[in-house]
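Excluded from the complex is one protein chain; the other protein chains are retained at their positions.
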Amino acid sequence: MKEKVVSKPEAIAHIRDGMSIMVGGFGLVGAPLELIDELFRQGQRDLTVISNNVGEPGKGLSRLLEAGRIRKAIGSYFTSNPVVGEHALAGKLEVELMPQGTFTEAIRAGGAGIGGFYTRASAGTQLGVGKETKVIGGQTYVLEYALTADVALIRAHKADRLGNLVYRKTARNFNPVMATAAKLVIAEVDEIVEVGEMDPEVIVTPHLYVDFIVQRGGVA
Amino acid sequence: MKEKVVSKPEAIAHIRDGMSIMVGGFGLVGAPLELIDELFRQGQRDLTVISNNVGEPGKGLSRLLEAGRIRKAIGSYFTSNPVVGEHALAGKLEVELMPQGTFTEAIRAGGAGIGGFYTRASAGTQLGVGKETKVIGGQTYVLEYALTADVALIRAHKADRLGNLVYRKTARNFNPVMATAAKLVIAEVDEIVEVGEMDPEVIVTPHLYVDFIVQRGGVA
Amino acid sequence: MDIKHRIAARAAQELRDGDVVNLGIGIPTLVADHLPPGVDVYLHTENGLLGVGPAPEEWAVDPDLVNASKRPVTQTPGCSYFASDQSFAMIRGGHVDVAILGALQVDAQGRVANWSVPGETVLGVGGAMDLLVGARRVIVTMSHITRDGQPKIVQNCSLPLTADRPVDLVITDLAVFRVMETGLVLTELMPGATLEQVRRRTAAQFEVQLA
Partner (left out) sequence: MDIKHRIAARAAQELRDGDVVNLGIGIPTLVADHLPPGVDVYLHTENGLLGVGPAPEEWAVDPDLVNASKRPVTQTPGCSYFASDQSFAMIRGGHVDVAILGALQVDAQGRVANWSVPGETVLGVGGAMDLLVGARRVIVTMSHITRDGQPKIVQNCSLPLTADRPVDLVITDLAVFRVMETGLVLTELMPGATLEQVRRRTAAQFEVQLA
């Protein structure tokens, strides 16, 4: 059996300058805050961040943004972090805004080998401008393409040593889908159990999606 | 609270001649065999059946096929039931064959408000002939449209009275996705429990997808 | 009852027993307090919960349990948790019966602008576009005019539209409009409001069909 449980520094050292990174969490809820802190400590820059929000001022991913280390942000709701708007207006940050359903569906497509899909969301609006459309069943749909990343940083509740994951309440959010769509997936978890201790009917993320497991509160 | 637990005859009486019906199950495993029996008993005809297989000779959906009550079958693998091939060759049955991944993804699209999607499966093959294609990232993808139905007959292990469902082992298969893609969803279950008895973290089909619940072995 | 609660109470009358309802930020969150007796609804929040309960006491706050406004909530019996992709599959796929949301502007066709104010540093759309195209029925609750006295119901929105699909019902502190093929139809005046008032504070054409 491959050893997937590693230290935070080991896991995050796989991230290099210029990479694209998916980061789970709805605001700070369900965000892999310890992995983000380690990424802040290690100093990688020129990152493309795919995340629904980009933290909150002074917290989570916003620390990387404030330090000028994020080149581009792809997400759906940066309203809760005015730093994003300020950096975007100042030309220091490229921003790609998507409807939240399109955002999460594009990530699912990336993980599921779907090249693109048609959604009604954004048809006839500013966010749909310049996008290919198609009339299906009398309604206008917008073509959206799959979204993938080099690395996904996700937060789960429990892992077994193979990498099977379960989540807790609304901290689940974007984490399971992001686990499917990146070349390398690192999960920050509250608890690690032995193989066979998790009920196979309730595993949300099967182990084939997970490369590394990091125990929260572990040695930095 | 709306009463969703009904008798088999009541549930199946919602099906009318000419309707399209999704039916869960991988072969007979996870197929709602009691609902199918009741449908056989009630006599509806001219049906379009969306099902991975169409039962096995003399069993499950094949009984309806053999009685000439299925007009069209949409699925991926009729190999295990030669009756399908015979009826198709004799011009008594219209058949639409899809790669299994495309079949299940088209149903997901139908349930998820996705009008269509691009998949690599069937590109450059007989099953892709006449379908719109698109080159994405240097590879040819085939456009497939969403699949929906008037009614879905599914099989689950347990339901609560609201209609939340969990499944058992590989009897899960197409059931959860079909539960999302029909106007009316009827679930045949082994056991019905009270609201609040199911762990909210492990529910596979949330109750908003389920219209009626039928207890297996109940009065016909 | 203050005016926000009166708007919310009117919206609550639109709900039917068993409805799955998604409530937006602001007035919509108050709707849950005004359900008619015998009407059980199931609150859906797009961050991944069907069966949202009221805000907890401070001692009972669970940091992993929030609604789409990131406020602490509770869970109700029969609830379920799911991931964002599944949550938006429900929304886009027409499995949410009613979405109740706020708006910055509504046009004469009943289309809504509620996600962007050009020039402001606020950048976000969230689930607004998905809810507007996907919910079976959409109800807007809002104040009839802006804080500085400008009409919010306008012939054409000056702000960017959220969807090309019109909503079904608009409820303000002054009036209720149903959205028909022909556009806005004033069907009710809120208690104390006059037709004259509504005409003065509305910058869009509308029909009048008061009961």
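A, B and C are the chain letters, set down in written order, and residue numbers restart from 1 in every chain.
Please note the rule applied: a contact is a pair of C-beta atoms (placed from the backbone, for glycine too) under 8 Å apart; a residue touches a chain by one contact, two chains touch by 3 or more.
If you're wondering where the values come from, they're calculated on a predicted model, not measured in any experiment.
**Q** Indicate each shown chain that the hidden chain touches within the full complex.
**A** Those shown chains that the absent chain touches are A, B.
**Q** Which one touches the absent chain: B:V29, B:A67 or B:V135?
**A** B:V29
**Q** Among B:I70, B:I107 or B:V189, single out the residue that touches the unshown chain.
**A** Residue touching the chain left out of view: B:I107.
**Q** Which residue from B:S20, B:S76 or B:N164 sits in contact with the chain not drawn here?
**A** B:S76
**Q** Pick out which of B:T48, B:T148 or B:N175 touches the chain that's been left out of the picture.
**A** In the complete complex, the chain left out is touched by residue B:N175.
**Q** Of the residues in subunit A, which ones touch the absent chain?
**A** Touching the chain left out of view, subunit A contributes residues 1-2, 108, 110-114, 160, 162, 164, 180-181, 195-196, 198, 200-201, 203, 206-209.
**Q** Could I get the residues of subunit B that touch the absent chain, sorted low to high?
**A** That gives, for subunit B, the contact residues 26-27, 29-30, 52, 76-80, 82, 84-86, 88-89, 95, 97-102, 104-105, 107-108, 119-127, 140, 167-177, 204.
The criterion applied here is as follows: only the chains that are shown with their structure count from here on.
**Q** Going by average Cα coordinates, which chain is farthest removed from subunit A?
**A** B
**Q** With chain centres defined as C-alpha means, what is the inter-centre distance between subunit B and subunit C in Å?
**A** Those two chain centres are 34 Å apart.
**Q** Which integer distance in Å separates the CA centroid of subunit A from that of subunit C?
**A** 29
**Q** Which subunit C residues sit where two or more other chains touch them?
**A** Where subunit C meets two or more other chains at a single residue, that happens at 75, 81-82, 88-89, 91-92, 133-134.
**Q** Tell me, which residues of subunit A touch at least two other chains?
**A** In subunit A, the residues touching two or more other chains are 105, 119-120, 167-169.
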